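Can you read through this structure? Questions will come right after.
All protein chains but one are shown in place.
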Amino acid sequence: MESKAKWQKLRSRAHEIIFEADTFWGKLFDVVLLIAILLSVVAVMLETVNGIRIEYGTFLVKIEWFFTILFTIEYIARLLSVKKPLKYATSFFGIIDLLSILPSYIGLFISGAQAFMILRSIRLLRVFRVLKMVRFLGEASELSRALRASRPKITVFVGGVFIMVVILGTLMYVIENGENGFTSIPKSIYWAVVTLTTVGYGDIAPQTPLGQAVATFIMILGYGIIAVPTGIVTSEMASNREKASINTISCPSCGAEGHRDDAIHCFRCGAPLHV
Amino acid sequence: MESKAKWQKLRSRAHEIIFEADTFWGKLFDVVLLIAILLSVVAVMLETVNGIRIEYGTFLVKIEWFFTILFTIEYIARLLSVKKPLKYATSFFGIIDLLSILPSYIGLFISGAQAFMILRSIRLLRVFRVLKMVRFLGEASELSRALRASRPKITVFVGGVFIMVVILGTLMYVIENGENGFTSIPKSIYWAVVTLTTVGYGDIAPQTPLGQAVATFIMILGYGIIAVPTGIVTSEMASNREKASINTISCPSCGAEGHRDDAIHCFRCGAPLHV
Amino acid sequence: MESKAKWQKLRSRAHEIIFEADTFWGKLFDVVLLIAILLSVVAVMLETVNGIRIEYGTFLVKIEWFFTILFTIEYIARLLSVKKPLKYATSFFGIIDLLSILPSYIGLFISGAQAFMILRSIRLLRVFRVLKMVRFLGEASELSRALRASRPKITVFVGGVFIMVVILGTLMYVIENGENGFTSIPKSIYWAVVTLTTVGYGDIAPQTPLGQAVATFIMILGYGIIAVPTGIVTSEMASNREKASINTISCPSCGAEGHRDDAIHCFRCGAPLHV
Partner (left out) sequence: MESKAKWQKLRSRAHEIIFEADTFWGKLFDVVLLIAILLSVVAVMLETVNGIRIEYGTFLVKIEWFFTILFTIEYIARLLSVKKPLKYATSFFGIIDLLSILPSYIGLFISGAQAFMILRSIRLLRVFRVLKMVRFLGEASELSRALRASRPKITVFVGGVFIMVVILGTLMYVIENGENGFTSIPKSIYWAVVTLTTVGYGDIAPQTPLGQAVATFIMILGYGIIAVPTGIVTSEMASNREKASINTISCPSCGAEGHRDDAIHCFRCGAPLHV
């Protein structure tokens, strides 16, 4: 009995350190973890640079295994310290935590899998917990709320752009007659996207006068319709802001609405708002 | 007499399946159709890729003819199932439906026409009917309303950009003295559009110091005036939204609509709005 | 005496045709003029295309002289038909009209001057008079009002961008050590502008790892600060719109403000607004 209570206390303490960031040890754990993630991500990156791999290759592999084992221990500790391990394992961060250690083990059998260790960079999102968490998460949720509210409009927009790009790409394929890089319709569509989004690599560029005229049209089109997603998101954000700054209280005396959030008295009749 | 009634009932049933998407069979028809369109568009694209054409060319041609005949039958069925076939044939989707089968037949006589089969990708717009149609069409109409309302401002803007580009292109032709790719005024104008819209292929780039100085000016100009269409569309959308903050109460006395949310009296006749 | 009255009547009639676009002949004159300008601009452009100059060169030169003489006659007619010729000659369109004929004559003595005939494309701005003039000019003035109101903010912004670009360009010159195209500070500044404005020709691109890291930073910076001019112009336009739709009348009975432009009665107390 006593050992169970002791175990529960230990787990609750472990939970506090591993999952929260309000106590000193909890914060320290998260900061150390973030540095470890950053170092391991940098190690994975550097290993792909030729000059560095030749000189420090074996050292980098050792570092990667060191972090992989560290993260494996951490993953097991997380599983043990929560009451419902399955719930954590299937949560967003639980899956990411698993995905960030799996590639190393899979890489033992299938070469090339190590590159996916880079997925552990997603774990860096935990940084928002160490910083003034609530505030930043609030901003993130406000951002994602605005983006979610804009989704139907953005779906219509992306759908329209998709069809536009297919037709313009095909048109250019016909005009340039399969030459100057426009060797197939998919490649021409790729070019149309490169042009419409104003990226403009220049690896494929029209050479015929008619092709350049159509390209000019596509560019001005792309320059103009970039205004559409911007307009959607901006008006959504501005609207969130307005809703946030004026409350919905109705004056109990005269019924006036649209009070400032910090108003105590009705701005029209002067009656107290909160009786 | 009876056969006519039977025919009308059949046509009404066919109309329900082919043109609407509220019943099970109507929805199924539309989903199958969308998949068929997608597959046929992909087939047309793949046929232009060299490696694929050599190996699967005859197979792809067979697929194209299969879908063309399918869409031809569908087109005839549509004509038969509506009361006024001419009205459908001259509607937006009616013309697109015809244009998406014609190229295959024309291709028998004129080679290269098949590429225009890609026009059938426009038919994918029907997807909005299968999804929560009303909501997405509402978003689309709100988008197009904002764009329509911005048209005069955008016309002025595009007109100004057009003249700007002609003059800047000519200026660069004179500065670069017909060299470094600036071989003619139309080509220089093409370069000016590529630069002003921040696409920047790099197939033509100024080499003289003066030319690079002017290019610098054009880039900063383009970077700045991208704000103009964005500002136009955004303020138009925000204004649509504001109109929404005007309530839908209709004056009980004179019927005027569009009252401010905090209005107590009708702004037109002065009668109290809330009796 | 009589001849003077006749002359004045003739001049008033000529003024109506040449300067206005409300009568049938006035509109016809403007439309013909616009077509002539367009044709002459196209002729100037085509003359610089090598293949076309060789085949149609002498023909194009004849066309150019035809239009130059036509515009010279028109310019003299404009001078004669206004009461104060000097005022017209020094007005915006008066100067443009002169500049669009001068290059042809100067080109007789200095070769290359003909390219500046392209300045006559500015005359195409007259198109707004033929279309629903008032409406489009209103839009143009609204646009230019928003841009003028944003000028101080935009000056600060452009000043900041200028200093930023000078420092970043120098930094890259030091990092890339005068190689990979970064051969001098002015050229590196040119590259910094190309990158910051997201144009990205690719004629100069960093090759050293550190250079690419700094380039990454500049790109994200440019991607972010494009929001600033957009924000300036958009908020200026939205504010214009708000001012335009709500008038400044104060209710003579209760003093309420912020009435809709078409309000007849106060929305708060119901008293008539215009006594």
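Going by the order they are written in, the chains are A, B and C; count residues from 1 in each one.
The criterion applied here is as follows: contacts are C-beta pairs under 8 Å (C-beta built on N, C-alpha and C of every residue); 3 or more make two chains touch, one makes a residue touch a chain.
Given the structure is predicted, the values throughout are model-derived calculations rather than measurements.
Trainee: Just to verify: which one of A:14, A:61, A:118 or A:213 makes contact with the chain not shown?
Mentor: Final answer for the missing-chain contact: A:118.
Trainee: Which of A:14, A:34, A:80 or A:199 sits in contact with the chain that's absent?
Mentor: The missing chain is touched by A:199.
Trainee: List the residues of chain A that touch the chain left out of this view.
Mentor: Listed in rising order, the touching residues are 41, 44-46, 48-50, 112, 115-116, 118-119, 121-122, 124-125, 127-128, 135-136, 139-140, 142-143, 146-147, 154, 158, 161, 186-187, 189-190, 193-194, 196-203, 222, 226, 229-230, 232-234, 236-238, 240-241, 245, 258-260, 262-272.
Trainee: Which chain B residues would touch the chain omitted from the figure, given the whole complex?
Mentor: Given the touch definition above, chain B has residues 198-202, 230, 234 touching the missing chain.
Trainee: Please identify, in ascending order, the residues of chain C that touch the omitted chain?
Mentor: Counting only chain C, the missing chain is touched by 152-153, 155-157, 159, 163, 166-167, 170, 173-174, 178, 183-187, 189, 195, 198-202, 205, 209, 212-213, 215-216, 219-220, 222-224, 226-228, 230-232, 234-235, 238-239, 256-258.
What we mean here is this: only the chains that are shown with their structure count from here on.
Trainee: Which listed pair, A-C or B-C, shares over half of the residue-numbered contact pairs seen at A-B?
Mentor: Overlap exceeds half of the contact pairs only for B-C.
Trainee: By number of C-beta pairs in contact, which chain pair leads?
Mentor: Contact tally peaks for the chain pair B-C.
Trainee: Tell me the angle, as a multiple of 5 degrees, of the rotation that maps chain B onto chain C over the C-alpha atoms.
Mentor: When the C-alpha atoms are superposed, chain B turns by 90 degrees onto chain C.
Trainee: Express in whole angstrom the distance between the two chain centres, defined as the mean CA positions of chain B and chain C.
Mentor: Measuring from centre to centre gives 28 Å for this pair.
Trainee: Taking the mean of the C-alpha atoms as each chain's centre, how many Å separate chain A from chain C?
Mentor: Averaging C-alpha atoms per chain gives centres 40 Å apart.
Trainee: Note the residues in chain B that touch 2 or more other chains, in rising order.
Mentor: 186-187, 189, 198-202, 226, 230, 232, 234, 238, 262
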